[in-house]
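Only one protein chain is missing from this complex, and each of the others stays in its spot.
The letters A, B and C name the chains in turn, as written, and every chain counts its residues from 1.
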């Protein structure tokens, strides 16, 4: 299965996302922001980093890249898309996911090993987990505070659109401890924590992150 | 070259004689007006240096030439006070591991399997005092470009920081900004921060130290050098536009001391743009891969003056530059200002004409501005034109490599004997277990001993996915090959109390500590870098400290069989006429054939034997205990024992290779108390331990060549230690939720954690600090 | 002739919390400025345009790029000087 990893100017965790895809058994395909061709991939990962320095607003400029038009179109037709950290910010800015990510409440960049609870184990990207399962993966962000208006948050909760929630401490002040959300069809997922940094014993705090990448492969096999 | 400088306007040059508003100071004019007065002294040149320039040129320099010589002959660029001493490093026996030695942008070391590693530390002390965030950020940017220039992909950074008293108002201004700047720039570049230091002392209050290390990896054949060769080859300037940043910074500020009013001249702070630097890195790596350059140099201190003269001087000597081609951010800059500008995120490459187009194409792909500004010429002159007139015509070697050299006078500090006679043995020692327990808690909760996560959580340690160990481990460890699992380890250490008591031994003790940190992590130490932070070289006592530290480091490296691959000298670190304590920060690089053998510091499992390797003596001179509990600095530093370090290092390497230890943590500041605290709190595993003999010395003395290891196979470790000639003490067994010191006292992990983790957040988490707001009156008036 | 300038101020919607403004407020209180009752922090852009500014185009730039309408409000004004 071919999984595209988009590189924007300023993407940093693109090599890591590609490695995670490979370790999960998929074939990573590099995609360049300025192209408009998705190269026949079966799914897309938007990696972490600081696209365009995040100087304006995290993800704002990258969301308007040429390739993003294709991503948005294909996502509406069901292409699985995962946004990690900056990728999540890009997906919110591009309107594929609700809400926004703003400056952390404590105003610092924060990198730590973070507990998460998987709230939805039936999305394209989380089927390898069980609902309620607790995992540990790194968070690292300066603008990771998930916000939306209260009625919107109520709606998301009501529709079961919260995919992962912080446990054992909220690292950035996100509303209702939300770490990641999904589109209504469960195929587009965005989260601030970095599952691609928890895929090897040698380099991660756990291998709990691998499940995101095996999930999408399983979904492809099932389809 | 990067720069430890802030900046000053070059107003003297705008209006100086010979530069009438409507009359350019050309080579021709300079020859015709030999007696025009020039502001050489304001630019930091001495009268005899100015005379030498006139001798070299056989006429007075033009305004632009004067600017160029003044920055390149500054202390920072020419090493004029330090060069005669640094020769000692070059005189070390040649190491097989050294592929490129001192003198290039950074040394290059062979780490096996065809891989080469380049690493170096640079200071950005003065700019970080003036504008903490940008000063620290541009410090990261500068050292990263140094590493990139060698042809390597930068793979990690470390930062070694020193500030004034932790509770001083100015520390609350400087520290949060510096940390945010190191993090902001490094995180945005995608370089994991894998370690560093954070220490506090009154002597740094008006002169904090911000030393940053970068390490890069390449294949042997990819090493690039700063030289301009091949007549007709093009000089390409690429990266950011040139603005009025930091003009004259190197010469004026890195060579000037700070008093209470701050620097004498108004600085133009440089603002870092890590996004542009990230693009510059990716573009350069593509350019290297396609073999598009014959020589390359980054632009740091002294900007284009430095890059062009060093490239020309490193090559065949001839180069011509058309300054009108330089893309400007500010169209009002004078030619001298363009040559001296320290605008960040720029590089200069020498490119064969046939490859220029492809070079420009790669730059365009990455949105990096690139412009041909000149070419390599026949002969041995560097010439620069502006508006069709010649403003520079110099032999580049005289600018870049043949600057002045001084044998500065030296004298042993007058207070040294009194300081050494003030033996900490006379201090009241803890008389009861309760007092010893209190001393333990005081040391580990002091700002130097406390948990550093308030700082290190602001740094990305995971990016690139190859970080094996990072803070709070003893060394930063990075995998460099995913298939072979080859890896490297790095540690930076710079105990300035020891160096104050004895700079010769102090430098060696710092080397020994960095060596030990790498060794306990299971790596084989391979090479050394350094950043020597001292006061004014014009003070004979400071110069003596400097010379002693260099001599010590060179002797230490000889004994350990390690080459010095490069380094950085930062002088004029003082407030008024009070110099900082001599602060030689030493970096040791180690290598792993298989990084899966790395050894972490933390205890993870119950029922493992806790063993102390090495010998403890009642040594308290310069110790954390004396400083924290008594505010005392005096006596002698601990006895150096490099053969014992080496034996310990070899034993640890064997233990790691054979998988015999599950953790190892060295002993340094704060002694065994500090080490036990950190090992137990890492994963929340306690231990029951018994100390023989003098419990005070056992817990708080700072004897060297020691480490604590844990193992499930005590007998084998004991035998291996005996074979290696390393003394061993069995301390006890891991387990439980407390450190139980039999017959003395218990410390619950909860209490220990509370004491250890509360200090830095309490000092630096005020809401204002995060938005750069600090009490009025603490901002330097600049 | 002066270049036409357009100033765009972007502020968080009132219902979105503003930790930066809060931090400034807290610091001002401690530094002896209790008279300041609230602080909100936003962004300020100054754009220079060629020729006559096209207000509709500028408004679109401000509302769709310079601000995120999910969380931010925008104010735009021409400031020829």
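Rule of thumb we're sticking to: a residue touches a chain if its C-beta (ideal position, glycine included) is under 8 Å from a C-beta of that chain, and two chains touch if they have at least 3 such contacts.
In this text the structure is predicted, and so the values were computed from the model without any measurement.
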{"item": "Residue among B:291, B:367, B:423 or B:606 touching the omitted chain", "value": "B:367"}
{"item": "From C:13, C:40 or C:59, residue that would touch the chain that is not displayed", "value": "C:40"}
{"item": "Absent-chain interface as seen on chain B, which is shown", "value": "130-131, 134, 240-241, 243-245, 267-273, 275-276, 329-330, 343-344, 367, 772-773, 776, 779, 782"}
{"item": "Interface residues of chain C (partner: the chain not displayed)", "value": "3, 9-11, 21, 24, 27-28, 31, 33-51, 54, 57, 61, 65-66"}
{"item": "Residues in chain A touching the chain absent from view", "value": "52-53, 55-56, 61, 64"}
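The definition used in the following text is that only the chains that are shown with their structure count from here on.
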{"item": "Inter-chain centre distance, chain A versus chain B - centres from mean C-alpha coordinates, in Å", "value": "36"}
{"item": "Chain A and chain C, separation of their C-alpha mean positions in angstrom", "value": "29"}
{"item": "Distance from chain C to chain B - Cα centre to Cα centre, in angstrom", "value": "39"}
{"item": "Per-residue multi-chain contacts in chain A, two or more chains", "value": "106-107"}
{"item": "Residues of chain C whose C-beta touches two or more other chains", "value": "20, 23"}
